[in-house]
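One structure, as structure tokens, below. Some questions next.
Now for chain A:
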Amino acid sequence: MKLMNTISKSIALLAVVGAMGMTSIASAHEADCPYCKLKLVQNTKEQDNEVVVKVGNKRIEYRCLYCVIKDQKRYKGDLVVYSPSEKVGAPVILKRTAGKWSAPEGAVFLNTFKKHKDCAALSRAFSNKEAFDAYIKKNPSEGAKAMTLDQFLAEVAKS
Partner candidate 1 sequence: MKSTFLSVLALAVISTATAQDHGGHMGGMKSNLPTMPADMPRWINSPGADHLFYKAAPYNWAINRIPAFARDMYGTGVGHAMAYETLVTGRKDQLETRIFDSINRVLQNPPRNPVDEVALSPTFFRKYGYLEKVFDWAHILHFQTIDVFTHPGWTDAQKEAEIEKLWQFYSAQPYAITGLPMNMEYLDSFPYSMRFRTNYPKVNALFWGYHWLQTVNYDMLFRVPVQDQAAQYEVLGAQYRTTELYKIRDFMPMTAEMSPRFAKRFPMIANAFDNLHMLHDNVNDILASDELSESQKRDQVKIAIYRVLASTHVDEEPGSGEDAPGTLHDHRHAPSTPGMGYMKGMEDDVMFMSGMGWMDMSACAHCSIPLPDGPMWGATVTADGWTMMVRCLMCARDMAAETPGRAIIRAATEDPSKILILISDEEGNLTSNIPGVVFLEEFGEHPECSAWSRAFTSKAAFEQFQKGNPEMKEAKPLSLEAWVQLNQGTPETYRKIDKPNPYKSDGANGGGK
Partner candidate 2 sequence: MRTRLVILGVLVAGSAFATDHNNIDSGRPLRFDDAYSIAFRERAIELGLKFDTFRRSSPSYGLKAEYKVGFAKNQDIGIGFEPSYSTSDRRGDVGNVELSYFNGLRREIDNTPALAYRVDVGLPTGRGSRGADVRFRGIVTKTVGQYDRLHLNLDLTTSTQKTAGERQATAGLTVGYTKPLGYPTQFDRTLVAQFGIDQSRDTSRGWVGNVGLGIRQQMGVRSVLDFGIEADVFSSKGRNPAGLRFAVGYSVGF
């Protein structure tokens, strides 16, 4: 039996390694969103999608900016949110310091999703209005309007 187990284990490892070869290398943070419980949307070559919240020594990933704002009450300390923007590798960095939110000057926000399956694409930050317009042109969304951080926070709060 021990021999069989060893053999079958080896086969399983081979199968896993084989499967690895067929799939793209995924990261350990390929988990579910802590808020909406849907799968996180991975970054692509063309667009970042992972929203990362840094709180204390934790680094938690969310599916979209809306989910972060909705789930923020669980954290008592200051937050830094790395929100994917229009540019790969250049997130819009939001901060919650002593309970007050701040964003880089000129940053605007989109929040038009109806169902959470669309939240990663339609609840996002942009470094400026032009980038927002370009994104909407490419990804039309009914009722899309560029919001300031305060407007975005108010909209999430009332939803």
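Quick note on selection: all candidates are chains of the complex that A comes from, given by their letters.
We take it that a contact is a pair of C-beta atoms (placed from the backbone, for glycine too) under 8 Å apart; a residue touches a chain by one contact, two chains touch by 3 or more; residues count from 1.
Fair warning: this is a prediction, and the values are worked out from it, not measured in the lab.
Of 1 or 2, just one candidate touches chain A in this complex, namely 1.
Contact residues of chain A toward candidate 1 in the complex are 1-2, 4-6, 8-9, 11-13, 15-16, 19-20, 23, 25-32, 34, 39, 55-61, 71, 74-77.
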